[in-house]
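All protein chains of the complex are present and in place, except for one that has been dropped.
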Amino acid sequence: MSEKESINPQAMPDVQASKDDRNVHIDKVGVKDVVYPMKLATKDGGEQTTVASINMYVALPKEKKGTHMSRFLEVLNEHDNQAFSPSDIPDIARKIKERLNAQEAHFEASFTYFIAKPAPVTGQKGLMNYEVTFECTANCTDDFVIRVAAPATSLCPCSKEISEYGAHNQRCRIEAAVRVKDTMWIEDLVEHLEAAASHPVYAVLKRPDEKFVTEKAYENPKFVEDIIRDLAVLLNEDDRIVQYDISSENFESIHSHNAYAELSRDKRLD
Amino acid sequence: MSEKESINPQAMPDVQASKDDRNVHIDKVGVKDVVYPMKLATKDGGEQTTVASINMYVALPKEKKGTHMSRFLEVLNEHDNQAFSPSDIPDIARKIKERLNAQEAHFEASFTYFIAKPAPVTGQKGLMNYEVTFECTANCTDDFVIRVAAPATSLCPCSKEISEYGAHNQRCRIEAAVRVKDTMWIEDLVEHLEAAASHPVYAVLKRPDEKFVTEKAYENPKFVEDIIRDLAVLLNEDDRIVQYDISSENFESIHSHNAYAELSRDKRLD
Amino acid sequence: MSEKESINPQAMPDVQASKDDRNVHIDKVGVKDVVYPMKLATKDGGEQTTVASINMYVALPKEKKGTHMSRFLEVLNEHDNQAFSPSDIPDIARKIKERLNAQEAHFEASFTYFIAKPAPVTGQKGLMNYEVTFECTANCTDDFVIRVAAPATSLCPCSKEISEYGAHNQRCRIEAAVRVKDTMWIEDLVEHLEAAASHPVYAVLKRPDEKFVTEKAYENPKFVEDIIRDLAVLLNEDDRIVQYDISSENFESIHSHNAYAELSRDKRLD
Partner (left out) sequence: MSEKESINPQAMPDVQASKDDRNVHIDKVGVKDVVYPMKLATKDGGEQTTVASINMYVALPKEKKGTHMSRFLEVLNEHDNQAFSPSDIPDIARKIKERLNAQEAHFEASFTYFIAKPAPVTGQKGLMNYEVTFECTANCTDDFVIRVAAPATSLCPCSKEISEYGAHNQRCRIEAAVRVKDTMWIEDLVEHLEAAASHPVYAVLKRPDEKFVTEKAYENPKFVEDIIRDLAVLLNEDDRIVQYDISSENFESIHSHNAYAELSRDKRLD
């Protein structure tokens, strides 16, 4: 009999299943930074394959010693090769909850999302990449969160106002985490983020496009405070969103440190 | 008259001071990732110079267009070369609040802290490095937060139990952010973090020390759940701490992903 | 006439095309960290879509003032949605060279690659992720480089030898950059990397698998020196490889720093 045949999993001690008497409930326990391919439905009806870094956790009641980590990976394997849109994520979180016999389960996936964006004058297409995270807690479908970060241009109003010519400008990173009640596409949130900046950025710009972007940014100067306020106004008006956390970090071209602003609003508390 | 003499700052427009009508309050606005030297008082009465990454923010009321970013740096410059202990941080936060005419100010500093630690058998000393963050909100001295992360060893109880010999073990990163009412030294919090692991790690270990650490870790197996629960028990018993967020991330030696657990407790809500 | 129609690209000054008299040749100039989807042929005849971070450079002769950055992106766009194997990369590098009128072009793409790997006892499949980089210089097809990093387990021979029981072990990161003359699949290089460790790591391990991996690693202790030497022996015997740079970094479970070793060999110089 080979070594492999001689192993009987049922006969092996299940250390995780034993009792615990420390009286400490654990909010989240599970696996972190699982790298996995992910197929997403896109707003235009297509689909896109990307690479996600995934965290999966369950709540562990105080009397249970441990959780079974390998089961998280088994749930993930069952979803292999299926395209899912943001609205499918709650199903995965629920499946984790069931398979781990937990009262609450968390699923988080962070990935790069691509949107083909035409240059503003020549129309030449280029793929822009955005950092996106989906966060979902099982049984709380109202609580699904989409987090998107978009690079953009910010041009300083003070520098423009006080200088004879020119104005310092720089790449900034605008981020929003929105709690939604209806389906909201990544594309929809990117639109809000880019509208709040001095100007969006692009993958491909020919000379007429570069002229256009340079001049439009100069005509639309914004402090980090303006970016975040204009974004807040846009998210306030979008009824799909019930709560949000937003920030902008500007990688100042005249300093070695960054300008930063953040704010949160929960419309349910108004 | 030279170009420099001709500039009159009082005559330049102060764009930040103008009125804003978007009706959006900003929670935090300021400077991020300012790298700065920092001198700290140590528990044994000495002092230590390190390099900090500092964030300084103020709350901005809805009617004010912008904040004056250069003033944050001026406050920092005034504190240059003074050793401060955790209990001095609230003063800096208050000074920011005053100089920026804000109702709330935030100061965060993240830095490396060194503790000389003797090897467990030979007593040979080595400098251990810990990642520390101080977070403080002005006028809320009860709300001062010390965050410390310590590397440590975790050895898997399941692997030990089911295997004829050996047990997988790995470096883990145990972190605690504690809200304190009395002075608590970084050294005190490190002690709790390292006590919760299978064994602390060291900068220098000679062979007798390596034998000792290997055997002691094998005698003290802990799941990521055990580490975080044992840490919770220690922090529950420490009356200086009123609230805490703790986590452990184990860089599993048999997987390419990590095991992770976290929990929070606010003693004021009990 | 609209603003967009009024722009005539031919009439705009082409600053990059002017002459330069500083007498300085530039080795590499171009675009860095372009994030882009990438489709790859796999060894088993399938294909895989991933996300790459791409650098594209050309050499710039001393008399030319600048290069046209947008053309790099245009070349990349033409290759959109085509699966390519390592042997197709030289074509992309050559196309960059032609479109940019350069004497030398460089193409580098770093991406996550997945391989389905069965657990050693139960055979349960899990997706392992590897960091891969392809590097190619145009017109030098002998000079194509594949760089792969694999996580693995290392178990310390000294700790095992001197301890009554147990042995410290940890995740390590083994990396090889190989210059090949024939097609070599990523899968082939991963096989060499994992064979050099105390044991490979896995995405999914059930308890019988965990017992197996724990015991096998204990039976196969290796210093960082052993890992790198065993890998060198394997690469020496593989005739597809003409030159290599290899390293291993062990994230020591008993220290806060890492053990590291590296070596290079060029078989053409023997």
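In order of appearance the chains are A, B and C, and numbering begins at 1 in each one.
The working rule: a residue touches a chain if its C-beta (ideal position, glycine included) is under 8 Å from a C-beta of that chain, and two chains touch if they have at least 3 such contacts.
What you see is a predicted model; the values in this text were computed from it and never measured.
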{"item": "Chain not shown: contacting residue from A:V34, A:C158 or A:V178", "value": "A:C158"}
{"item": "Absent-chain interface as seen on chain B, which is shown", "value": "4, 7, 9, 12, 14, 34-37, 48-51, 70, 73-74, 77, 80, 111-112, 114, 121-122, 124-127, 129, 203-208, 211-212"}
{"item": "Positions on chain A where the hidden chain makes contact", "value": "128-129, 151, 153, 155, 158-159, 162-171, 199, 201-203, 205, 207, 210-211, 213-215, 217-218, 251-257"}
{"item": "On chain C, residues whose C-beta touches the chain left out of the figure", "value": "12-13, 15-16, 20, 22, 24-35, 55, 57, 60, 65-67, 69, 157-158, 161-162, 223-226, 228-230, 232-233, 249, 256-264"}
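Basically, only the chains that are shown with their structure count from here on.
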{"item": "Chain nearest the global centroid, as defined over all protein CA atoms shown", "value": "A"}
{"item": "Whole-Å gap separating chain A and chain C, where each centre is the average of the chain's CA atoms", "value": "27"}
{"item": "Rounded Å distance between chain A and chain B, as computed from the means of their C-alpha atoms", "value": "25"}
{"item": "Centroid distance [mean C-alpha coordinates] between chain C and chain B, Å", "value": "35"}
{"item": "Numbers and ranges of chain B residues touching at least 2 other chains", "value": "158, 162, 256-257"}
